[in-house]
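Could you have a look at this structure, given as structure tokens, before my questions?
Note that one protein chain is taken out, while the other chains of the complex remain in position.
Residue numbering begins at 1 within each chain, and the chains themselves are lettered A, B and C in the order written.
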Amino acid sequence: MNILNNLDRRMLYLLLAIVIAIPLLAPAVTKPLPKPAITGFTQSYYDTIEKVAADPGAKNKIVIVSCNFAAGTLAENLSQCEATVRHLMMRKLKFAVFGFSDPQGRELGQQVVDKLAKEYDYQYGRDYVNWGYRPAGAAVALLKTAVNDLPGAMGKDIKGMAISQVACMQGIKGVNDVSLICEFAASATLPVWIQFYQRAGKSPIPTLYGPTSVMATEAVNYVESGQLQGMLIGLKGASEYELLLQKEGFASSASASLSLSHLLIVVLIVLGNIGMFVERKQRAAAEGGR
Amino acid sequence: MNHATWPALILLLTMSIVIVVTVVSAQQGKQYFIRRIPGLSAIDEAVGRAVEMGRGILLSTGLSDGIDIITLQALAICANVASSAARYGTRVQMPVYNSAMLPIAEDTISNAYNQAGRGDAYSPDDVRYLSNQQFAYAAGVAGMIQREKFAATFLFGTFFAESLIMAENANMVGAIQVAGTPSTTQVPFFIAACDYVIIGDEYYAATAYLTRQPTLMGSIVAQDRVKIGILAMVVIGALCTTFVNPNLFKKLLADQSYPIGELLQNPKEEGK
Amino acid sequence: MTDGMLKTIVVLLGVLTTLGIYSVLYKENKIFRFFEHLYLGLAGGYAIAANWNDVLKTNWWEPMVNDGKWWLVLLLPAGSLFYFIYSKKNGWMARLIFGLFIGLAAGQQFQGCAGDYWPKIQTAATKTLWVDPAKINQEYPVAAYATVLNNWLFMAILTAVMVYFFFSFEQKSTGAINKVSKFGRYAMMIAFGAMFGNTIMARMALLIGRIYFLIHAPEAMSSSGP
Partner (left out) sequence: MGMIFVGLLIGIAILFVLTMVPNRLRKPLIVLVTFLSGCFYAVEFFYPTHAVVANKQDLIKKYGVPTQTAPDFAAEAQKAGKALDPEAVKKLQELSPEDAQLALKAALEVTTPEKPFGPDAAEKLVTQENFLTPKFKDVSDWALVLQAFAIGLGIYSLMSVHLRNIAMKRSGWGNSATLITAIFLMAFAHIGKEYSSKGGWLETLDNLLYNGLMKNLDATMFSIIAFYIVSAAYRAFRVRSVEATILLVAAALVMLGNVPIGQALTNWLPNGKTDVLGNLRLENIGQWILKKASNPATMAIDFGLAVGALATSLRLWLSLERGSYFEEEL
């Protein structure tokens, strides 16, 4: 029984890796786990996309999916991005993947799209485009140009084709042809959109935000002031969103990993304490018998 | 606050004067008392253990963005450890995070060896630069700990998430660990992984406690006086806010100066 | 090298480094040691590059050479004072630059102190300790009382923890001060426990990201083909 008091740490590490990997490998396992309650931030995020999709003019406009994160915050940002892209595809909205904070961002964004494209019959060029990555230093100047001449400012897409030639970009001239901005961020990149693009056209573009949970506290102000129409708070927000979509993907399985890892720690703590008490008892018994 | 408001000026100056006067009076021979601090008593114990086991000691002054007060204090504590370790002929190793901090650390530690009368035992390899990237430093320290199997580790200074990497690795090799940091968010991890943790401003009391030097003793007593002052101000402030005038302390302690005449006025109604 | 190949290599390197570093969890081994040294080397090279690209080039070389601020060159001999630490005869000169930086660090502390702690003192010193009948929300009257109760708790914990850190008088094990300071220590343990528990989520999210990366690395490598 003393084994509980002194589990090999390698055993703990292995258990943790298993507990985290299982929901990611076999999402079906997580079905019976309790679901999170849906917060107002997530609900309004969902409602905004629904509203954009319901607008008949949106068919001729484009959604910007801005992937400003890297592998480091993958669990939080990629899950938000995946759920959002899925929603856009469900509603047949045209979108462009873009990023200016990290070159990895557009690749991770592309990964998400590749994963979902078949399911919703999305084709590169016809239904979506990847503008690629532009260095952060040039972002402000780029967006200012893109107010009036979006294809010109962006130049070429990741396949080296001029953006004005891409099928889904036909008729997209500038800021007034953007129906929605979705920003997924691991650092303070949101103000660039807010300051230089969101309100540069005839009417403000609805803007949605997916920050890491650490950054969410500061962003609450933007939601309250109406500059953001919705927000997904870290992984938790993304998993709530998938619940609303009734399509469980990465966020739900990652959230299950999160739950299970917490459960594992609680169980280990309990086991450790049981082990300690048993050992104490045994020792007391041994001393008593002497 | 970019520039001192007048209440801040008064308060900071008063604090400074209290501290300087007490320190100078201590230097001139006035005796001061400080109580036993359990975490700090452990420092000598840990050095003793390392000597018994015949293995080395690891000192880390944490992550410093340039040369700052926290790291200088960490260095002062580490110098004391190095000096008693040198006396017993135990080797200390100090991986340094910031290259501007490196020469200061070398100077201080070699001086500590001299003070212990073992200047010959100091080797320049003992204090060396590792990396100024947070996790590269952590990986390097973790590797060092695993290979050298230190008997004791002392982690003092600013730490962030890497604190647990270092402390858990040292725990694995069975080192006795003493850690102290003003980064309050990292204290829980040190409590979980280390044998002794120096919390809060015990960190600044450490040198006084270890050396019993009049200057430092005077400083600790002065700090106590200032803290009593702050506590009194907070209590009086809360009582005043509740029962006398809700705005006085809000304005006194605001980020911008209010003229004395406006202190008691109500703030303008918002939205007008 | 095509873009696709490059991407494949980048992903492959990512997988190798991740597994190499994680191998230390089993035990310290040659593979980890290799990656550790590689990491330290890369970080060292990066430090040199960042120092030049972000500091020396922009703040020193370009203004000096292009904007005619020739006197910036004086910083070079001043900076060389650091290196005098290795001089037997003139080692003291290094202490001039140490003194300069110690002075700067100390001087900043006034603003640091005020900037960091002033708002905190304000928060603490403006807590209301009594229920104001005018502010009671009729729908949920408990809130007003709960706030005041929380504020009392706030004051009690603040005082107790501060008392715990008074060093200049004896805390006899039977005295009232000792009881207060013990309560302070318990309060701190609550705070530390809570911080620990709350951090777990953020750390687990990082690990989930890494494991996801490993699981999906084969796709990432193949999908990036031309």
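Going forward, a contact is a pair of C-beta atoms (placed from the backbone, for glycine too) under 8 Å apart; a residue touches a chain by one contact, two chains touch by 3 or more.
Source: prediction; values computed, not measured.
S.K.: Using the touch definition given at the top, which of the shown chains does the missing chain touch?
M.R.: By the stated touch criterion, the chain not on view contacts A, B, C.
S.K.: Of B:S60, B:Q73, B:T90 or B:Q146, which sits in contact with the chain we cannot see?
M.R.: B:Q73
S.K.: Taking the full complex into account, find the residue in A:A70, A:I163, A:L190 or A:L208 that is in contact with the omitted chain.
M.R.: Checking each option in A:A70, A:I163, A:L190 or A:L208, the one touching the absent chain turns out to be A:A70.
S.K.: Since one chain isn't shown, list which residues of chain C touch it in the complete complex.
M.R.: 1, 6, 9-10, 13-14, 17-18, 21-22, 24-25, 33-53, 55-57, 59-60, 64-65, 68, 70-83, 85, 89-90, 92-93, 95-97, 99-114, 116-117, 120-121, 123-124, 139-140, 142, 146, 150, 153-162, 165, 184-201, 203-204, 206-207, 209-210
S.K.: For the chain that got dropped from the picture, name the residues of chain A it touches.
M.R.: Missing-chain contacts on chain A: residues 7, 9, 12-13, 16-17, 33-37, 70-72, 103-104, 239, 255, 258-266, 268-269, 272-273, 276.
S.K.: Where does chain B touch the missing chain, residue by residue?
M.R.: 2-4, 9, 12, 15-16, 19-20, 23-24, 27, 66-67, 69-70, 72-73, 76, 79, 96, 98-100, 102-103, 107-108, 111-112, 114-115, 124-125, 128-130, 132-133, 135-136, 138-139, 161-162, 164-165, 167-168, 171, 182, 184, 188-189, 191-193, 199-201, 203-205, 211, 213-215, 219, 222-223, 226-227, 230-231
Throughout what follows, only the chains that are shown with their structure count from here on.
S.K.: Considering only which chains touch which, how would you classify the arrangement: line, ring, star, complete or other?
M.R.: line
S.K.: Please flag the chain sitting at the greatest distance from chain B, going by CA centroids.
M.R.: If we average the C-alpha coordinates per chain, A ends up farthest from chain B.
S.K.: So using the touch definition from the top, which pair is joined by more C-beta contacts, A-C or B-C?
M.R.: Comparing A-C with B-C, the pair joined by more C-beta contacts is B-C.
S.K.: When the centre of a chain is set as the mean of its C-alpha atoms, what distance in Å lies between chain A and chain C?
M.R.: Chain centres of chain A and chain C, defined by C-alpha means, are spaced 25 Å apart.
S.K.: Can you tell me which residues of chain A touch two or more of the remaining chains?
M.R.: none
S.K.: Enumerate the residues of chain B that touch no fewer than two other chains.
M.R.: As it turns out, chain B has no residue touching two or more other chains.
S.K.: Where on chain B is chain C touching in the complex?
M.R.: Against chain C, chain B makes touches at 1-2, 4, 8, 12, 32-35, 37, 66-69, 72, 99-100, 103-104, 106-107, 130-133, 135-137, 139-140, 142-143, 146-147, 161, 185, 187-189, 191-192, 199-202, 205, 220-221, 223-224, 227-228, 230-231, 233-239, 241-243, 246, 249-250, 253-255.
S.K.: Going by the contact rule at the top, pick out the chain C residues touching chain B in the complex.
M.R.: Residue list for chain C touching chain B: 21, 24, 28, 32-33, 35-36, 39-40, 42-44, 46-47, 82-83, 85, 94-95, 98, 101-102, 104-106, 109-111, 113-115, 118-119, 121-122, 124-130, 151, 155, 158-159, 162, 165-171, 188, 192-193, 195-196, 199, 203.
S.K.: Under the touch definition given earlier, write down the residues of chain A that touch chain C in their complex.
M.R.: So the residues of chain A in touch with chain C come to 10, 13, 16-17, 20-21, 24-25, 71-76, 78, 107, 110-111, 114-115, 213-214, 234-235, 250, 254, 257-258, 261-262, 265.
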